[in-house]
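Of the protein chains in this complex, all but one are displayed in their positions.
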Amino acid sequence: MNFDPRFSGRKFASVGTRPIRPDGIDKVTGRARYGADFNMAGQLVGRILRSPHAHAKILKIDTSKAEKLAGVKAVITAADLPDLTDGDAAMYDVLDNCMARSKALYDGHAVAAVAAVDASTARQALKLIQVAYELLPHVTDVDEAMKHTAPLINDTIFTEGLEEKPVKPSNVTKRSQFGHGDVHQGFGHADFIVERSFKTEQTHQGYIEPHACVANVSSDGTADLWVCTQGHFVYRQHCAQLLGLEASKLRVTSSEIGGGFGGKTHVWAEPVALALSRKAGRPVKLVMTRDEVFRASGPTSATSIDVKIGARKDGTITAAEATLRYSSGPYAGTWAEIGAMTAFACYKLDNVKTVGYEVLVNRPKTAAYRAPSAPMAAFAVESAVDELAKELGMDPVEFRIKNAAQEGTRSSYGPVYGPIGIGPTLEAAKTHPHMKAPLGKNQGRGMACGFWFNFGGQTCTDLNIGMDGSVSLAVGTVDVGGSRASLSLVAAEELGIAYEQVKAVVADTSSLGYNDMTDGSRGTFSSSMATISAARNAIKILRDRAAQMWDIPVDDVVWENGHAIAKGEKYGNLAALSLKEIAAASGKTGGPIAGHSELVADGAGVSFATHICDIEVDPETGAARVIRYTVIQDAGKAVHPTYVEGQYQGGAAQGIGWALNEEYIYGKDGRLQNAGFLDYRIPVCSDLPMIDTQILEIPNPNHPYGVRGVGETSIVPPLAAIANAMSNAAGVRMTHIPMSPPRVLAAIEAEREGRA
Amino acid sequence: MRYIRPLSIEDAVGLLAGASGTSAILAGGSDLLVRMKGGFVEPDLIVDIKAIAGLSEIRETADGFSIGAAVPCAVLGENSALKKAWPGVVEAAKLIGSKQVQGRCTITGNLCNASPAADSVPALVAAGAKAVVAGPSGKRTIAVEAVPIGPGKTSLSKGEIIEAILLDSQAPRSGDAYLRFIPRTEMDIAVVSAGVNLTIDEHGVITAARVALGAAAPTVLLVAEAAEALIGRKLDEAALERLAKVCAGACRPIDDKRGTIEFRRKVAGVLARRAATTAYARAGGK
Amino acid sequence: MVEVTLWGALGQLAGGKSKVEVEAKDIRELFRKLAEQYPGIEPWIEKGIAVAIDGTIYRDTWSKELPKGAEIFLLPRLAGG
Partner (left out) sequence: MAGVAVSTTINGDHVEYLCQPDETLLDVLRDRLGLTGAKEGCGTGDCGACSIILDNRLVCSCLVLGAEAEGRIVETVEGMAHGEKLHTLQQKFLEHAALQCGICTPGFLIAAKDLLAKNPDPSEEEIRFGLAGNLCRCTGYDKIVRAVQDAANVMKGA
């Protein structure tokens, strides 16, 4: 569906307003049901036994004592989840991650599970399971894992993407490369070259709701799964495949979701809960503890990145090059590839080359985290860009404006851009009052840009019009942050009715066609497209019914402002029929009125943001505090601006946490030392200032209203924006994220000593 | 597992002394329940001391204050006399965990948990606080710094309970202060911390001082040399400089997930200096 | 005939070419012909390849037409958060 140019000048009736969300009341009164808030009669408590070792061969698992404990109804190991993946390597990895087969590959890797009548019995049962391990050498650092001497995590892995086929196995699963032009020649034309190496530590999405599900498998092969997920249709497919169930017989209902940010795009414990239920013959509720969430569910990659950028004296970048190494946990991933694609996407470059290496380490399987892989690449590139601007003596905003990509620019990842928003966000930053605000002692300002692709994907929506004229909208994309409100606005807009007349729900997998997950910033983009299409299909029927009611040809009926109107002089006496009137008569005019839509929502449209940030650094302790923050981002068209702002603010806050304090800390023994919210430090309320937002609206040519995805891009610039602010506040260039106080203080001291 | 809520200290002592398996005292529960959740302890007996008369009260005595073992830290902040006399101690108590945790946690529990990073302990040590210990063989009063003997270990023997923490009335022209370093603004465990308590004469010369450091060694450190660096002087730049140096030197910290040895040393000095400055001002020094 | 640009790894599988000519009217035909001409690419197509047509990225939309003179760019399929 393309952008409807009629809308560029048109005032929307509903879209762009800020009503209260339909699921709000339940959420403020405690009635909303999340993953752990659902129970089934006779349910058991499921618990998972996890490896305490970073890397170990599983020699034997003795479950006999646990099975004999009174109240234990099922104990399972990998033998109860046999390999049905039929050569699908990616699914095999998912299976092995859910329940280790021959080896435990990280601290927290599941090795067995129990279902018992209550939590304390289940806990006791776990203690009775005896696992014999043979410890293997481990590696958790991405650079260490790449060395020839590193312990091999999987000796069947030979690096893909090399010119010559490797003869020895390696922890590097794949090399990827992007770019165009000739960087060697480009650097030859540069007057200034900045070359830096960076490292970022692993972070977790940090959703407040732990993974939770209730599984019920019947002996006839039908099953129900209640679960907090970003994509219940995808969970259905994966669980059905891993358990050998027919997809249509597994009904998955998505609960309210207490945060996902990419971490709930992947099955972790759900297949285990289903396997337990199958074996026990009773429903099983499985809720991860916070410790398990950190140890065994989706962190992002740790990275090591080298960047080299050259520019002429006039500020034109002549060449840019980056080598990016991303950890993917113990299974193959494509995270460095995405980093390599996004790294230089903001800029117009004649000569650019990026190389990515996917690296296995003994850490949890890497999962997507909001614009996955882009923040680390942007941290490295935008830090180097700032350094280069400094060397050139140019203002960092001007330098970026001079080199910003625009419509017609060949992107660093290949294709040529259509209309894009990087230039406008930079221009907006340049004139933003934040840029001119005075700074105090030990304070510094930084800015940085960010890019993300955004996705569309398979989407299906039902719009049913009740006989009272109210509209129920069933969508298949999980609502992670207010999309039921925005989709209701879109339905109201198309039908020409009030927002309050529409009630949006997220349908279960048996009630609606397949939908891809709510990922890649696609929720509102894709489902709004499907909603528009469904509404237009419903309008066709409404017109037809009105034509019947008037007994005139349907071609003479138009739909305007929620009414059927008979067009032409000859119908002058016919009063317009409201949606409500047509719906009331529907029983006599052909039955229920509904509109359906099944589509692949393509053309999500890339997204850009520019962030500005002020920080204050305590030079005696290295502590940094963000004192002012501004997000400027292109939304295409903001359907519900308040929730668009919310996405901008939330992404920025996550980025701030990542920049300053969040990190996975592993001991020498390869065990995670900070698997809790006490020492995995996500920002608290008193850590942050208000986060100002500026929404730009550069219509996406591929959406009828011009909507772009907005969910992810806002996490991309903060790491670099804060590093650049740190450089200006404390005079140190931090190349290691997070910029925790010990690291900052050490850098300040080194700088002092260097100067002395 | 049994949960018992005795009504007298004698009953509590009797229960604990007579217990055969592992037993735990429950006041605020903010350490105990976390350890139970993590599976680190599975007590056979939990003795909830909150129903014992007097243990949930702060009493003003002839000598100063007696803070019952079950008084939540939030209550310390609501006692204006205590806040006026010992602002540093109250600040420290109100830094533990969150508002929610402060509604439950106690300074006695913070002391008995024997974490090197306990927030209220350096402030109590600087203030010269004492602990009243009730046990099978009667009551005794010991210095607070004598309670923790190593991470997670105390000098209390089986059946002993700390019933109250005693603070003297603050001497004239005195002031205390406590500062800790955490990476966030709230909700963290101290990476390193410093408590300072000073008395000055009418000329602003320091006549008495106690300086204690937290998270700088296996147990709280009372740094005598730091006090010596201050006594007999005004709190000028040179005194502060020496204080910082002595404190940094006195630390025996470790590298861990919360900070490095080097960082803790440097910041211990910085915090001691800043806390001394505040304590001095509170004592009326200029 | 459309000119298709391949990304690095894919180019290696096409005999080191970064651009190939394919007679195809839509994405489905493009994938089929590519797999015929360069069998090494087939497993990648199975795993999922995205096609950028004049800068707009499409995933599995087989029926999407490839307009004459359009810029066709193959990209790895991405994950999102």
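Read from first to last, the chains carry the letters A, B and C; within each, the first residue is number 1.
Definition applied: contacts are C-beta pairs under 8 Å (C-beta built on N, C-alpha and C of every residue); 3 or more make two chains touch, one makes a residue touch a chain.
None of these values were measured; they are calculated from a predicted model.
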Original post:
Touched by the hidden chain, which of the shown chains?
Top reply: A, B
Subject >> Sole contact to the chain not displayed, among A:Ile20, A:Ala89, A:Ala437 or A:Ala750 >> reply: A:Ile20
Subject >> Selected residue (touches chain absent from view) among B:Ala12, B:Leu26 or B:Ala279 >> reply: B:Leu26
Subject >> Among A:Ala36, A:Met146 or A:Leu243, residue touching the chain not depicted >> reply: A:Ala36
Subject >> Contact partner of the left-out chain, one of A:Leu81, A:Val194, A:Val227 or A:Ile257 >> reply: A:Ile257
**OP:** Give the residue, chosen from B:Lys37, B:Arg59 or B:Lys84, that touches the chain omitted from the document.
**Re:** B:Lys37
Original post:
Touching the missing chain, which residues of subunit B?
Top reply: 1-3, 5, 26, 28-30, 33-34, 36-38, 42, 46, 48, 50, 72, 74, 97-101, 103-104, 185-187
Subject >> Missing-partner contacts on subunit A, residue numbers >> reply: 18, 20-21, 23-25, 27-34, 36-37, 119-120, 205-210, 256-261, 287, 289-290, 480-482, 642-643, 645-646, 649-650, 652-654, 676-678, 682-686, 688, 690-691
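Assume only the chains that are shown with their structure count from here on.
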**OP:** Please categorise the chain-chain contact pattern as a line, ring, star, complete graph or other.
**Re:** line
Original post:
How many angstrom lie between the CA centroids of subunit B and subunit C, rounded to a whole number?
Top reply: 67
Subject >> Two or more partner chains touched - positions in subunit B >> reply: none
Subject >> Interface hub residues of subunit A, defined as touching at least two other chains >> reply: none
Original post:
In the complex formed with subunit A, which residues of subunit C make contact?
Top reply: 5, 7-9, 12, 47, 52, 54-61, 64, 71, 73, 75-76, 78-81
**OP:** Flag every residue of subunit A that touches subunit C in the complex, lowest number first.
**Re:** 90, 160-161, 163, 174-179, 205, 261-262, 265, 334, 337-338, 341, 368-372, 411, 413-418, 453-457, 519-522, 600, 602-605, 702, 711-712
**OP:** Please name which positions on subunit A make contact with subunit B in the complex.
**Re:** 123, 291, 620-623, 625, 660-661, 665, 673-674, 677-679, 681, 683-684, 686-687, 740-742, 745-746, 749
